[in-house]
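Read the structure below first, then the notes.
Below is a slice of the complex: some chains, not all, each in place.
Per-chain residue numbering starts at 1, and chain names A and B are given in the order in which the chains are listed.
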Amino acid sequence: MTTFKYPEVLQETIKQLSSEESYKAVCHTHFFEHPMPSSDKLAEIVNLAREIIFPGYFGDSPVRKESIHYYLGVNTERLFELLNLQVLAGLCFQCETNNAEKLSEHKTAAFELTKKFISSLPELRRVLTTDVQAAFLGDPAAKSNGEVIFCYPAIRAISSYRFAHTLFKLGIPIIPRMISEMAHSETGIDINPEAQIDESFTIDHGTGVVIGATSIIGKNVKIFQGVTLGAKSFPIDEDGNPIKGIPRHPIVEDDVVIYSQASILGRVVIGKGSVIGGNVWVTNNVAPGSKLVQFKPRDVLFVEGGGI
Amino acid sequence: MTTFKYPEVLQETIKQLSSEESYKAVCHTHFFEHPMPSSDKLAEIVNLAREIIFPGYFGDSPVRKESIHYYLGVNTERLFELLNLQVLAGLCFQCETNNAEKLSEHKTAAFELTKKFISSLPELRRVLTTDVQAAFLGDPAAKSNGEVIFCYPAIRAISSYRFAHTLFKLGIPIIPRMISEMAHSETGIDINPEAQIDESFTIDHGTGVVIGATSIIGKNVKIFQGVTLGAKSFPIDEDGNPIKGIPRHPIVEDDVVIYSQASILGRVVIGKGSVIGGNVWVTNNVAPGSKLVQFKPRDVLFVEGGGI
């Protein structure tokens, strides 16, 4: 029977972990008055924005015609305050100077940027309404708009993307990526906030979908689980590192459908109205109205007996 | 240095968002006394059902032979009350009349349906026990039944599916889908609650699995990550919308194994005892006892040098 003593290894380990040499590459230093980006607050922000866009589905407030404007008023103002702080946190996260003038500039910028995001909410509702309708019409299993809004991971991922993309266009650092990774974690759908996606967009099932940063997607496009809109290769600079910022993902025109597990790689154009079959691998342009399917389901060998 | 004033854009945006025109397609109106389906409550329900089925693994109650019946009593009664309210919420969600007689009918129906779900718990435990044993026997990495129940996403997804399917068969709206989407989010496994899956079913790894609404799966079937049991195409009605409710997903007979990333599409039959290899794409019937593998690992080009 043992009595446990305070373990010396604790003291020694803490000493090693406290060596600046050891942490300097992976440590984020805080300045007084600089708020930190917060996943919890961003989750609240996304939920609140969703509650504003789709009244009555999210949040615990009952919605009735007589009082809906009160809830929209309170929620929108609360969204403003929460987002204002996270936008500021994003600006501070990127900034490496601890300087009162700079902080004051960031505050002014955050306030203006937040106002712009808020004023885009009505347009975000309009576009997301087209996405909901596309999901309902495109899925034989969908029973109502309500079910789509309430349950479908696609709507969760696409609404987060549209919020994140709006913030990205305003030039806000880190925050858009955090929002899109939160949706990625929940849905398995990974849409880079820099991608450009037009209205009436829908995704079925969704797990494993990847839409890269420079992708451009037209109106009324539908994609299925496991679809990748990716880069084929990365131009490499003289140090052997990928050059950042070059268009390297597909352009998908209006009215295209892409079935499950298909990979479309590189700056190729999938022409209007094309249908890309499941598991297909595309690295060239596809003419408008094309239909691509995997050549032979028959290139599968039937083997009797034997292990695989 | 700025003083921040109340932003006028808030007032203007709230006004736009409050216009009925703007929200009417995406708004859910509440009636007094109509409860709202709640993800939080459904998560509690699923956890409670799991705690009842697998005593001692979930929940913070210690389980001992002398007292297990107290916990089963309290948990089952609590499950009854929580589920009763969510079933009612599901019936109200679908119902568009604010009418006391209708509400009274819903309450009676919810009470009867909940009793039916509760009385199916012993059978659910029996079937889930076969699933646990299948997962243990089928995975060389599994160390005990306990590890399977405690850690495996397959058991999480399959138990949620079996709860949701039981609720679906009782005719309860929206709730089954909410439960299956919650499991989808946690595990990346998307099993439509309408699918029919017999006992001793298991899934390995699981991320990216999709099992469509009209799928029928026999006894002792095992599938791997990324497998799709999907629809090949949707018959379209005269308005160009998919016709809902038609059988369009595969029938997988007893003792079939389907390896990772395989796609089986359309109302095809995979015969008893067949093995479907990884990445295989199947759109036709497969005779019992077949073994399908991708034809040529050699249809891959070895390229020396050059970028991809």
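We adopt the following convention: a residue touches a chain if its C-beta (ideal position, glycine included) is under 8 Å from a C-beta of that chain, and two chains touch if they have at least 3 such contacts.
Predicted model, so just to flag it, every value in this text is computed and none were measured.
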Oligomeric copy total, full assembly; chains in place: 2: 6
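Here is the rule we go by: only the chains that are shown with their structure count from here on.
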Euclidean distance of C-alpha centroids - chain A vs chain B, Å: 23
Complex contacts: residues of chain B adjacent to chain A: 1-2, 4, 7, 9-10, 12-14, 16-18, 20, 22-23, 25-30, 36-37, 93-94, 173-174, 177-178, 181, 184-185, 188, 190, 192, 194, 207-208, 210, 212-213, 226, 228, 230-231, 234, 241-246, 248, 259, 261, 263, 265, 275, 277, 279-284, 289-296, 299, 307-308
Partner chain B, residues of chain A touching it in the complex: 52-57, 60, 62-65, 68-69, 72-73, 76-77, 80, 104, 107-108, 111, 115, 118-119, 121-122, 125-126, 128-129, 132-133, 137-147, 149-153, 186-188, 205, 207-208, 224-226, 232-233, 260-261, 278-279, 294, 297, 299-306, 308
